[in-house]
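First the structure, in the form of structure tokens, and then the observations on it.
Here the complex is missing one protein chain, while the rest keep their positions.
Let's turn to subunit A:
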Amino acid sequence: MENKLTRNLYKIPYLLWILLFVIVPIALVLYYSFFNIEGDFTFTNYRKFFTPVYLQMTLSSFWYAFLITAISLIIAYPTALLLTKTKHKQLWLLLIIVPSWINLLLKAYAFLGIFGTYGIANSFLKIIGIGQQQILFTDFSFVFVSVYIFIPFMILPIFNSLNELNPTLIDAANDLGASKWTTFRRVIFPLTIDGVKSGCQVTFIPALSLFMLTRLIAGNRVITLGTAIEQHFLVTQDWGMGSTIAVFLIIIMVLIMLMTNTKKRGV
């Protein structure tokens, strides 16, 4: 009897958390999405979302998130593979993880300096004879900085799954005649796909709603769903439309999570 009571006591912080920070906010977002700027109940926000302006925004959000995730993956996988083969792998991993502890805003400002007209990047381009270029406020700088920010989150799950991989399996593949590439393709990659999936998840979903970088680094040339939400809440004060976009973002995130759901395998 008392056991049951204490067990229920333990649940209280968890339930409170879920209620205050998950259920209530989502309910509020859903509630606001049904009101227009004058405060009347309406479905127009949802109708507006399916107009070309917002659909294109959604498409472009997806495109950038995809680009960021793909490039992060291409860089992160070989890096993680290399890391697992080093002697002090935990130390090297830590060095890669450390920048992710620094505030996002600080890193963004640092890049403003680096990519600016008189920044290091341009000085370098001048020296090698290419000459000054507009780097800041381009698609390139946006994707570059986003990739830089997301890479630790992509490396970590991949590193973990590679680290858990039984090394005898690689010997076994080798023993059965597989070259290094075949071993990677048929054994290492399929067995670390769970790590790749969760890495993509933690990169793609936040990348979909990035807004700070779009303003600071991309100079509002890139408008994603995240930017749109921010603008509706802070600039146009159209909370209803902002909430509607948020509702769609939540739906998309849930769908992505369901799609990349990782099945646990035995053995």
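Things to note:
Convention: contacts are C-beta pairs under 8 Å (C-beta built on N, C-alpha and C of every residue); 3 or more make two chains touch, one makes a residue touch a chain; residues count from 1.
Everything below uses one rule, namely that contacts and distances are computed from a predicted model.
Taking the options "NADH-quinone oxidoreductase subunit I", "tRNA-specific 2-thiouridylase MnmA", "Spermidine/putrescine import ATP-binding protein PotA" or "ATP synthase gamma chain" in turn, only "Spermidine/putrescine import ATP-binding protein PotA" matches the UniProt protein name of the chain that is not displayed.
Touching the chain that is not shown, out of A:S123, A:S179, A:N220 or A:Q237: A:S179 (per the contact rule at the top). Among A:L169, A:M212 or A:V254, the one in contact with the hidden chain is A:L169. Against the chain not displayed here, subunit A makes contact via residues 166, 168-169, 171-179, 182, 186-187, 190-191, 265-267.
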